[in-house]
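The block underneath contains the structure these notes are about, expressed in structure tokens.
Note that one protein chain of the assembly has been removed; the remaining protein chains are unaltered in position.
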Amino acid sequence: MSQLIPPPESAPSRENSIRMVRLLGTVSLMCGVLIVGTNLATRDRIRQNQETIMRDSVAELLPGVKKQVVYSIAAKGELKVMNGIEGEGQRFFAGYDAQGKLAGVVIEAGERGYADVISALYSYSPATQTIIGFKVVDMRETPGLGDRVRSDEGFLANFKQLDARVENGKEVHPIVTVKHGAKKNPWEIDAISGATISSRAVGRMLQKSVENVTPVIQKNLDRIERGQ
Amino acid sequence: MTETKPSVINAENTPFINGLWRQNPVFVMVLGMCPTLAITNSVRNAVSMGLATTFVMAVSYGMISAIRNLIPKQVRIATFIAIIACAVTVVDFLVKAISIPIYLALGAYIPLIVSNCLTLERAEAYACKQPVVKSMLDGLGMGLGFAFALTCLGIVREVLGAGTFLGFHLFGPHFEPLVLFLLPPGGFIALAILLLAFAYRKERQLKKAEAQS
Amino acid sequence: MPLLEAITGKRLWRGVHVPEHKEDTERLPIRRMPFAPLLVIPLSQHNGAPSIPIVHEGQEVVRGEPIAKAAGFMSIPMHAPATGRVQRIALAPGARGELGLAIYLAPYLSASQEILYGAPRDIADMTPAEIVQAVQDTGVVGLGGAAFPTHVKLKVPEGRTIDTVVVNGCECEPYLTTDHRIMLEQSAQVLHGTRVAMKALGAPRAVIGVEDNKMDAVAALRQANGSATDITVESVPARYPQGAEKMLVKVLLNREVPSAGLPSEVGLAVFNVATLAQIGDLLPRRGGLIERVITIAGPGVKKPGNFLVALGTPLRWALEQAACTDRVSSVVLGGPMMGAAVGSLDVPVTKGVSGILVLEDDHGPAHHNYIHPCIKCAACVDVCPMHLNPSRLGLLARKERYEEMETDFHLMDCFECGCCSYVCPSQIPLVQYFRISKQMNRERKARA
Partner (left out) sequence: MSSARVAERVLEVRTSPHAHNAMSVEKIMRNVVFALLPISAYAVWMFGISAFFLLVTTTLASLATESAACRMSGKRSSIGDYSAVITGLLLGLTLPPGLPLWMGALGAFIAVGPGKMVFGGLGFNVFNPALVGRAFLQAAFPVAITAYTPAKALGRFTEFIPSSLAWPFMKAAPVTEWMARVRVDGFTGATPLMLRKFDHIQTDPWSMFLGERAGSTGETAALLIFVCGLYLIIRKFMDWRVPAAMLLSAIAVAEAFHLADAARYPGPLFVLLSGGLVLGAMFMATDPVGSPVTPRGMWIYGILMGAMTVLIRFLGGLAEGVMYAILLGNAFSPLIDNLTQPKTYGERRKAVAK
């Protein structure tokens, strides 16, 4: 008569819930500790890695450079010297030779290519107002076709002496990509045949970047020359 | 997998070999296709991805197995994910610390190890039922099997698609690479070729076994 | 309009142009064929319950005398096709190779073969119910090939009215010319039979549809009809399968018989001209159906023609009268599109046989032995008069997905006209697939 109906097995009891919360809490805590620990252990190494990569690229674009200074342009066109390489805003690297003389500037730029954004570095000589080197950092262009903007020797030859003069915030001759084999002027980029879209993306990238960044550099040239 | 009974028992006893070959996660179980197809366009990427996954699996299965008796049934998936995600984050840091170019190449795919069905499947099917050492061995075996499969695919794709192996040119400067193999569709095609070879081999073994019995 | 129809694919109906081959026999008048030494009269010559014999072995019968009675409403009596002696009542092979009970009758060669008729009567005095009974007593079935008991169709289903009797004079099957000759030679009987049907069904009008390759038949019927307005004779385009009743009513009256339904659902009743000619002839004289007109033709026949043949005549005898070549490969009862090939010449001519087609080695699809896969050329879709998708049905049949064929692709609407098989460039035996599929579905339902 006094038979008790047993509760259904799946009914969540209060005890059970507390157990779950406790377990999940412990697991999360454990994981959290692990993650933080790893982060602390690897943070310096990662930063160092990133910096090395960047500085190696700069050194590649400005051969013979012994000292590098990283600048960033804040929102109002104000120039700031940075300690590490991490920071906000448009970055560029000033490279100095053994005598401490400004050898050139390496500017970061990016533009949408065929598949994704092509990010690149190019070196710029403030003295002659020309682009003197170009290097793709990251991209997802079609292998064998668009990705030749990274390696095609004929294409990279465009950037040995590319006219990038700026007057009153406008380029004198906007940098433009022309059909393969049709380059006539120093401000033109000879496209890779069969990879027109990627080549044009590079042209647009440089044209925009030159208009945005080089006036700031020219304005603050004496400061940069002093490495401040 | 049309395994006969004895070999299943056998497989339970040798978790490491099992994952590496007999129940290879890619060629036999066809799991974890996202990284298999996305990350195998060069041998280097394939090996790195495989090793990262191996590490995640071995570590997280050890942890899961250690607390397997404490995990309530209702929240086991959440627990697995938390542990695996933790291991993945650790790998993310480690890869960055080891080499930035590899990190750039693997890109978004390292965080995706969490949602790789292979990782979760083995946690659910094996690690939450077996002791710690066996679970870690299983994770290691499965992970290496995965890495092996990825490497196979990576070799096929890099050699055909770029004419190189680990960056070395194999066929001289006049080789015309089949760029297709570096692109996503090439991944599918290469995988199909390898799966076909595996299936063909298995069928022949079965026929041989039938003929013997 | 034709352009629009071509674009939308919405012709009235589709079908195919098959070479007609009617020129050999269409001008030959109907001739009587001599009696065979032994007639075999199967007791199941119609759709429905087999007739019950009312004679015993050794009994002497007079031509026209009933020898079997109807087994219920869905059955008919049989009449002796000749004066003679019942030799035995035993199993005999039928056209499909099945065995069925049959009366073996040996005609007396010396007898006068006078037909035994009952007392004449006037149709005008009969009620519809009496007509239905009288038609059942004649033993007439659909002579176009379906062999459906005609009196059943003459009874109006409850709750429906029949406004028009449709008379089918199309005879779209190649080679066959029996209906053509009957319309020419027995125009009066056809019209008389039509009026009987109209009276039985209470229908105020009738339309006779004749294909436009038989304009002489149209003229003969119109002349016989005179100025009467209750019956009209209309020509329809010659195209296979124009003789299918669903296609005929669509073209004549633009009505569609509902799927799995009867023409009575849209106020129609459809009869073959030969059937009505027999009713018109037999009903006033209280006679029974003892003979019918068949065409014997085909490349394997040297003397083709239209013959009035006693029912029960074995094919061997009939073919002997028409003289065959020595390269005969197969013998088909009916026309080339829907007829059934027989495996034995001992099979007798029954009420549903409209012709005997004799094919030679290099005729027919015999030399197409290799079936290509379906290349989805859509030729079958373009010709299917029922607007089905034979291509898809064929693929499903190959995969044995019979149920899906019925539920999703209207398999049961197929009436096996053969257009799809006729046009298929891959030589896929689509109609045969559909027959098997239908049978599988019937068996599955029977099991359930």
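So that you can tell them apart, the chains are marked A, B and C in the order they are listed, and the count of residues begins at 1 in each.
By definition in this document, contacts are C-beta pairs under 8 Å (C-beta built on N, C-alpha and C of every residue); 3 or more make two chains touch, one makes a residue touch a chain.
Note that the structure is predicted; figures quoted are calculated from it, not measured.
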Chains still shown that are in contact with the chain withheld from the display: A, B, C
From C:Thr164, C:Ser421 or C:Ser437, residue that would touch the chain that is not displayed: C:Ser421
Which residue of B:Val30, B:Val179 or B:Leu194 touches the chain not shown here: B:Val179
Per the touch definition above, residue among C:Glu23, C:Asp125, C:Glu158 or C:Asp326 touching the missing chain: C:Asp326
Candidate in contact with the missing chain, chosen from C:Arg222, C:Arg392 or C:Lys438: C:Arg392
Absent-chain contact - pick from A:Phe92, A:Tyr114 or A:Phe155: A:Tyr114
In chain C, positions touching the absent partner: 7-9, 13, 16, 18-19, 97, 174, 246, 250, 256-259, 261, 302, 316-317, 319-320, 323-326, 328-332, 336-345, 357, 359, 363-366, 368, 370, 372-379, 381-382, 385-389, 391-392, 409-410, 413, 416, 418, 421-427, 429, 431-432, 435
Sites on chain B contacted by the missing partner chain, in the whole complex: 171, 174-176, 178-181, 183, 185-186, 189
Positions on chain A contacted by the hidden chain, ascending: 114, 142, 144-145, 179, 193-194, 196-197
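Here, only the chains that are shown with their structure count from here on.
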Contacts common to chain B and chain C (chain labels): none
Farthest-lying chain, centroid of Cα atoms versus that of chain B: C
Whole-Å gap between the CA centroids of chain B and chain C: 70
Distance from chain B to chain A - Cα centre to Cα centre, in angstrom: 32
Intercentroid distance (Cα basis), chain C paired with chain A, Å: 86
Contact footprint of chain B on chain A as seen in their complex: 12, 16, 19-20, 23-24, 27-28, 30-32, 34-35, 38-39, 41-42, 45-46, 49-50, 53, 138, 142-145
Sites on chain B touched by chain A in the complex: 41, 63, 67, 70-72, 74-75, 78-79, 82-83, 85-86, 89-90, 93-94, 96-97, 99-101, 104, 161-162, 177, 179, 182-183
